[in-house]
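Mind having a look at this structure? Questions to follow.
Every protein chain but one is kept in place in this view of the complex.
After this line comes subunit A, so read on.
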Amino acid sequence: MIIPYLTALTTYFSYGLLFAFGQLRDFFRKSVDWWSASTLQGYAPICLGLEDFYIRRLYLRIQDCFNRPISSPPDAWFDVVERVSNDNNKTLKRTPKVNRCLNLGSYNYLGFAAADEYCTPRVIECLKKYTPSTCSTRVDGGTTILHAEMEECVANFVGKPAAIVFGMGYVTNSAILPVLIGKGGLIISDSLNHNSIVNGARGSGATVRVFQHNTPSHLENVLREQIADGQPRTHRPWKKIIVVVEGIYSMEGELCKLPEIVSICKKYKAFVYLDEAHSIGAVGKSGRGVCELLGVDTADVDIMMGTFTKSFGSCGGYIAGSKELIQYVKYTCPAHLYATSISAPAAQQIISSIKVVLGEDGSSRGAQKLARIRENSNFFRSELQKMGFEVLGDNDSPVMPIMLYNPAKIPAFSRECLKRNVAVVTVAFPATPLLLARARICISASHSREDLLKALEVISTVGDMVGVKYFPAEPNKQQGQVKVD
């Protein structure tokens, strides 16, 4: 990532100023509260020390840019509910007004988020036949024929012998990692892995080491050092080593360097766990994810995980692997034994959307969607880069973060875009590093060319106003207009 030096200095200074003002206000609040009597004598405080400082003094100031409620399905255009605040953003109230905005924030990669002509009638029929909830865990009474069909469908789609599906994507990572590895094992995870993986790794009890984001050489160094050292204190050999990487990193839009990482893991006999939450269904010629795109054999990746919330318009997550692995998981994973199974209409949506993507519904809509999302992402990214924005991410990836850096530009960009009816998602500290705040754009197959051109126009105007065009813009080649000098 390339940052202009002056921007780095001003960003640190801005955060320093915000921090200083926050501390000053906290100091006065504490002095004022010392004098007023409290009704809760003798109770322990809920937050320890400074734990809620960031929320109270930094996040609440720009709270109206996050958590915006919507009142329609998250298609290419959707309704954003307006909110007002009477006490300077400490509390927000919904108004009855809605704005119709262009949706650049939803993970709607293949356009299944809104009603689909093949999926929705089947889902409604399934809802009437099976009702919304299975009201039971998988092992008790919650496995319907839909669940079995869905797991087979997913396993075929991903290219593995067997798969198991859970009701929630976050839970898939945080409940599977403790089952696969325990104390005496080693988990090596990429430094920018999602919170669900970090949570699962911490809950497993294994030793966790981190390698520099997407740097296979550093992964090799960490592996060599850890294998030579062995377990902490006893120095015995590790029971097993799992390397956890993601297909597309949601905050960077970058593809994982999978071929190199898989070859290093094979060399040192470590297992590979690939989290394809954002890449399954969105990249690859037939939508089978990052393995297809980068030419990695699925037999080389030991555990493939993914979610259905992004490209398939449903909910839930899956784990795909060998038959023995899935059988073992079915006996031990608490998310399978004790959690309610995935709702039947959601399962039907998964089956129908996979059928559309593979073309098994009898039309070529799946292939069209995949071609459209690839075209849209490449067009949008190249246009933004030509305008001078710093856009991260590789070609073909539908996620593109635009770097903002300064903390004041985050609410400015978000609010100005909303005024012009474009809804973008801005991400700041602590989801991203302090210096690297960004606006993350997710392109969908349901965006038409006019939608993208409107978005480009709005983003360009707002970018000029806010001052985020950090790179020199390329000279404008006239698009179809002939300039007469």
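Everything that follows uses one rule, which is that a contact is a pair of C-beta atoms (placed from the backbone, for glycine too) under 8 Å apart; a residue touches a chain by one contact, two chains touch by 3 or more; residues count from 1.
Please note the rule applied: contacts and distances are computed from a predicted model.
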Absent chain [UniProt protein name; select from "ORM1-like protein 3", "Exosome component 7", "Dynein light chain Tctex-type 3" or "Cytochrome c oxidase subunit 3"]: "ORM1-like protein 3"
Among A:N99, A:Q212 or A:N421, the residue in touch with the chain that has been omitted: A:Q212
Residue among A:T131, A:S191 or A:S448 touching the omitted chain: A:S191
Residues in subunit A touching the chain absent from view: 1-6, 8-9, 11-13, 15-16, 47-55, 191-192, 195, 198, 210-215, 218, 429-430, 433-436
